[in-house]
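Structure below; questions to follow.
Apart from one protein chain that is not included, each protein chain of the complex appears where it belongs.
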Amino acid sequence: MEVLVLFGSESDMEVGAEIVKLFDAFGIRHALHIASAHRTPEKVGRLVKKAEKEGAKAIIAGAGLSAHLAGVVASKTLLPVIGIPVAGGPLNGLDALLSTVNMPGGVPVATVSMGKAGGKNAALLAARIIALARPDVLKKLESYRDEQARAVEEADKRINAGRR
Amino acid sequence: MEVLVLFGSESDMEVGAEIVKLFDAFGIRHALHIASAHRTPEKVGRLVKKAEKEGAKAIIAGAGLSAHLAGVVASKTLLPVIGIPVAGGPLNGLDALLSTVNMPGGVPVATVSMGKAGGKNAALLAARIIALARPDVLKKLESYRDEQARAVEEADKRINAGRR
Amino acid sequence: MEVLVLFGSESDMEVGAEIVKLFDAFGIRHALHIASAHRTPEKVGRLVKKAEKEGAKAIIAGAGLSAHLAGVVASKTLLPVIGIPVAGGPLNGLDALLSTVNMPGGVPVATVSMGKAGGKNAALLAARIIALARPDVLKKLESYRDEQARAVEEADKRINAGRR
Amino acid sequence: MEVLVLFGSESDMEVGAEIVKLFDAFGIRHALHIASAHRTPEKVGRLVKKAEKEGAKAIIAGAGLSAHLAGVVASKTLLPVIGIPVAGGPLNGLDALLSTVNMPGGVPVATVSMGKAGGKNAALLAARIIALARPDVLKKLESYRDEQARAVEEADKRINAGRR
Amino acid sequence: MEVLVLFGSESDMEVGAEIVKLFDAFGIRHALHIASAHRTPEKVGRLVKKAEKEGAKAIIAGAGLSAHLAGVVASKTLLPVIGIPVAGGPLNGLDALLSTVNMPGGVPVATVSMGKAGGKNAALLAARIIALARPDVLKKLESYRDEQARAVEEADKRINAGRR
Amino acid sequence: MEVLVLFGSESDMEVGAEIVKLFDAFGIRHALHIASAHRTPEKVGRLVKKAEKEGAKAIIAGAGLSAHLAGVVASKTLLPVIGIPVAGGPLNGLDALLSTVNMPGGVPVATVSMGKAGGKNAALLAARIIALARPDVLKKLESYRDEQARAVEEADKRINAGRR
Amino acid sequence: MEVLVLFGSESDMEVGAEIVKLFDAFGIRHALHIASAHRTPEKVGRLVKKAEKEGAKAIIAGAGLSAHLAGVVASKTLLPVIGIPVAGGPLNGLDALLSTVNMPGGVPVATVSMGKAGGKNAALLAARIIALARPDVLKKLESYRDEQARAVEEADKRINAGRR
Partner (left out) sequence: MEVLVLFGSESDMEVGAEIVKLFDAFGIRHALHIASAHRTPEKVGRLVKKAEKEGAKAIIAGAGLSAHLAGVVASKTLLPVIGIPVAGGPLNGLDALLSTVNMPGGVPVATVSMGKAGGKNAALLAARIIALARPDVLKKLESYRDEQARAVEEADKRINAGRR
């Protein structure tokens, strides 16, 4: 396993699907689990230890509301931990953002964008870390970047075609 | 021990002092510790278990920034857990408030006011819980309430004396 | 009656239903009332006094917007008062959160999560207080906790079953 | 008494002083009291009734944090109630603003600016209400307005004098 | 005319309808107009002068976004001006609230709740001002208050009937 | 006059000084005035008309709190209007930002940064508009930009010199 | 080309359509492109240089989330740059607003309203700049303003017709 992916609740799977899609495309081995910092703290600990043993290079943790999952994971490992503030609830993720990002000095969480964009960016950030030692993943990242640029180019053509 | 009081950092002791003062006045036995959800997670667990064994009726947990302490404690015990969002940092405690209060359904944290007022209110909330079984504490709460009312009355006189 | 449950408006009953469901399951005797801090202040006072007489161990108060209900209740009793910031209105409950939680030092309100999660957590917090003197409720809390953990475990299996 | 002025705490008197200064200048009879919605609810009720009896035309209520004072007053009288969100505490009055202004439909609070400007504007708003029946107060308001315009004019001259 | 009611845009009429309904029930003569501080500043001035001449006792002004209407009106008259922050736009009225309430010292706006509740409360606040000189309106306010209390009472019965 | 600069209050002159300094350096003729949208609305109108007559190319308006000045100016002219949200008051300028920027469709205000940076950026934005027809101002803008880059370069050297 | 219009994503075209409609009505020559500060930074640079060569008088840039587009454009040109904070994402454009408006001193972005109103106001602001040298555009702006006033007048009639 290269990346362990944890979400606090099954309802976060829309975000999780973004990660799986990218990891599958990039050939990055990963495990995906629901595990709650508050409801199943031991399970979180067990999965983190397992990931360390299997040589994981990063752990992604996504949660909503008072999102403690990424911080709790970061306190249990010295691997890079990536946090996704899952949008939802009455404040639509502002609570999850602040709970994830403003960790006290000493326990870093690499926080990415809120919501679905966060799923994509968490996967790409993990891929950038893995690419430091896997040139094939770097290639994929380059292709992905080119594809994004091409998509912008095509959108640009599309809207201008529509205007004439 | 009737109440375990935990703070995430020594710099939170200004808030902690409010609690100690009230508990001493009310005759409520308590232990006060610095213990961090992220830097010393095992210690947090150990102190919580000890509090349970010694018959504690409540646990107070105060922390700042991405304040996970109260939530982590609430996931390790079935005692009532009171959370204080310690003000400080660039957002002056808004992050601590949201990290403490918006717990997912299933793991309740009884959040009180931000900052120093939160220290006072956490102690009074614990005292209200303890007073359910200790009439002497209820008496103290009544006196405290009367004293507060008297203080308002005196302030009222003071400002009106000053006006004539 | 062990817990008095008050809501400021009939439209808050979606949150109230969470409480009733849990209290019924836990065998906690309770009364549920609509009573407004602003529209029926006397009724609030009457219900609080009645709850005290009948030996209530906690009062839950939920309201939206400039949510004064929990604070007003906390000024009329020395029982533990649990406040639920009901989400809704243009600010979707941010006003209710701040109106409920930031009580001046001296009058504590045990604020729980915003919205539906708050209903669940208010009931569980009350149950934790009641469990201090009722071992059967503590048992129910333990089962509930185990059930929650099992639900996470099953969700975890479900998403991984879906992936193969 | 034409206006009853209430503040929740002696520390709000910096705001209160603005009101007294204006009312003295305008010849508006008023009483100023410290009275807390939470610590001395009965006193609030008593003062409101007294104000009604003495023919008050408006009540001003200022408070900070979870500022319930103005709303509580508005539920006890049918006089126009003016609320001042006193700045202070970790959120610097944002809590007081939302607690004061977003009253549920049915119980209006006339909320003015936060902080010291709020003291001035509460007094002027009360004066505008009183001026509906007292032409001499209307005259004072006109002079005050002219004075303000003159002050702007003078400031304008001052900064331009300084520039040459 | 006793009250002039202004809204910045036709889309605010949902709020306006609340006012008309209450004024019609209370027998308060009023005029309702769309007039924009930015698009028709002269019209605003003209309507304000007309209201003054016809003996209006208050002006209500509702607007959304950077809501300047109430402040602009308050600078053109010495009548009490009531501002309604109309919810809508990407920030759902937070901009309208701050634009309406935080007037610099000297030009007061009596700001009421955001959105539809604001329509109701603006009308009731105006009615409280008018009731200072019209006992029949005070009667209506008393009935309205009783009716509100009764509605709470009935809601209370309804939810408890539903529970057995 | 090429640019009219208005501020709502003498206390905003710290921001105004940034503008004067840049305009003097760029050789842009300007007038600077204190004029309040609420306290001296007629003066605002007069100054705007004068600026139009004298061929001004832009108007800068800075104000704090419920900052209506820039919007009011933009409703009185078809010149480009630049708004500066002056920081200050309990919300430290958030109110001024939202009051200035979120103008309803039809009346544009070119809002720049909050506070002192806003003074600088308002002047540079006006200079960019003027430079469309004055090549000498474009030259000054180019030099200014180069100077800024050089200042970064020097800061870079300074911190690295300090490190050896 | 008189104005270059850039958006970060095809999904922003609802806002873009407002601009095209107004520019077509005003006879302002423009180019509209999708170009991303992060995905196609070179393309942004190329389009900006092209706009400068073709004599553009302003550049409009709209983006959502961490909206860097307008700032990046403003660092590559000395033309006036107008930024539109596109609403969307979990924070509904608050991130885009702050990312666009609070530029450090030295690199001004003329920020207009969030969302669709921002499209309209960006176009009108550009038109005001262009009108400095094109009297025919000034005429159009005058007609547009009159039309807006007329629309308010008609709305006013409509709602009052509906009331009788």
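The first chain written gets the first letter, and so on, giving A, B, C, D, E, F and G; residue counts start at 1 in each chain.
Following the convention adopted for this analysis, contacts are C-beta pairs under 8 Å (C-beta built on N, C-alpha and C of every residue); 3 or more make two chains touch, one makes a residue touch a chain.
Since the model is a prediction, treat every value here as computed from it, not as a measurement.
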Among A:S9, A:S66 or A:N121, which one touches the chain that has been omitted from the display?
A:N121
Determine and list the chain A residues touching the chain excluded from the picture.
18, 57, 78-82, 97, 101-114, 116-117, 119-122, 124-125, 128-129, 131-133, 138, 141-142, 144-145, 148
Interface with the undisplayed chain - residues on chain B
9-10, 13, 16, 20, 32-36, 39-40, 43, 65-66, 89-92
I need the residue numbers on chain G that touch the omitted chain, in ascending order.
8-9, 36-39, 41, 64-66, 68, 71-72, 74-76, 89, 91, 94-95, 98-104, 106-107, 109
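To be clear about the criterion, only the chains that are shown with their structure count from here on.
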Please compute the C-alpha centroid of chain A, do the same for chain B, then give the distance between them in whole Å.
35
Residue numbers in chain D touching two or more further chains are 9, 36, 39, 65-66, 89, 91-92, 94, 101-104, 106-107, 109, 113-114, 117, 145, 148
